[in-house]
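Structure first, then comments.
What you see is the complex with one protein chain gone and the rest in place.
So, chain A:
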Amino acid sequence: MNDTRPMIEVRGARKFFGPLEVLKGIDFSVARGQIVAVIGPSGSGKSTLLRSINHLETLDGGEVWLDGVQVNQKLDRRSFERHINGVRQQMGMVFQHFNLFPHLNVAENITIAPIKLKGMAKAEARALALKMLDKVGLADKIDAFPARLSGGQKQRVAIARALAMQPKVMLFDEATSALDPELVDEVNLVMKQLASEHMTMVIVTHEMRFAAEVADRVIFMADGAVVEEGSPAEFFRNPKQERTRSFLKKFLNG
């Protein structure tokens, strides 16, 4: 295997919602084990970009590659469905609103995909769920229903659910934005731990401090384009573009 090949590569990504051009030709790549934070004002297209990576949004132009396989390749409907389901199994996604399955308990939330999609035996899947819950510090909640969990706990279960598929990359779309402030840290902690295990991650976030702490690279988007990118140190200490400066200033002033 070629270890220098990027894990995620996006080339010339364009997306329209009706007449509105939301992504105006985005290029970026994420190396194996790299952590990229995507920041930018509301409506700049961060979520759309992230969702294009696992094809929850269909690009109107450009390419997305995961580990040498084109995600948005042209295939007939049936073949594409099979292809994309396979690709998505290799990408974990964490949503702002958790999207846990409320009719399933924590164990079932985590095991349903490995059991149904990978044919894993129930006992093995439960052991896997326990291991993943251990990672996020919630082993004691294995039989609880989502309605019984706090927001922070829900998001940690959602991360465990994604991890149980042993994905090559993890995509986070404002994983902590819906949480009460005192619950943010427990989720950030789990993400930092994943970072230390060299999980490849793309993290869309509004938390500048967290981005600075965890990311190898920061990408600043505005109006559907990448305005500036760099290491957190240069990006936050010495932003080159006026647009970046005014965005960061607004953030610092609250």
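We take it that a contact is a pair of C-beta atoms (placed from the backbone, for glycine too) under 8 Å apart; a residue touches a chain by one contact, two chains touch by 3 or more; residues count from 1.
Everything below uses one rule, namely that contacts and distances are computed from a predicted model.
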| item | value |
| --- | --- |
| Absent chain [UniProt protein name; select from "FtsX-like permease family protein", "NQR2 and RnfD family protein", "Acetolactate synthase small subunit" or "Amino acid ABC transporter membrane protein 1 (PAAT family)"] | "Amino acid ABC transporter membrane protein 1 (PAAT family)" |
| Residue, one of A:88, A:141, A:156 or A:217, that touches the chain absent here | A:88 |
| Residue among A:31, A:113, A:225 or A:248 touching the omitted chain | A:113 |
| Sole contact to the chain not displayed, among A:5, A:97 or A:198 | A:97 |
| Touch residues of chain A, complete complex, unshown partner | 54, 56, 81, 85-86, 88-89, 91-93, 95, 97, 99-103, 112-113, 116-117, 145, 147, 158, 161-162, 165 |
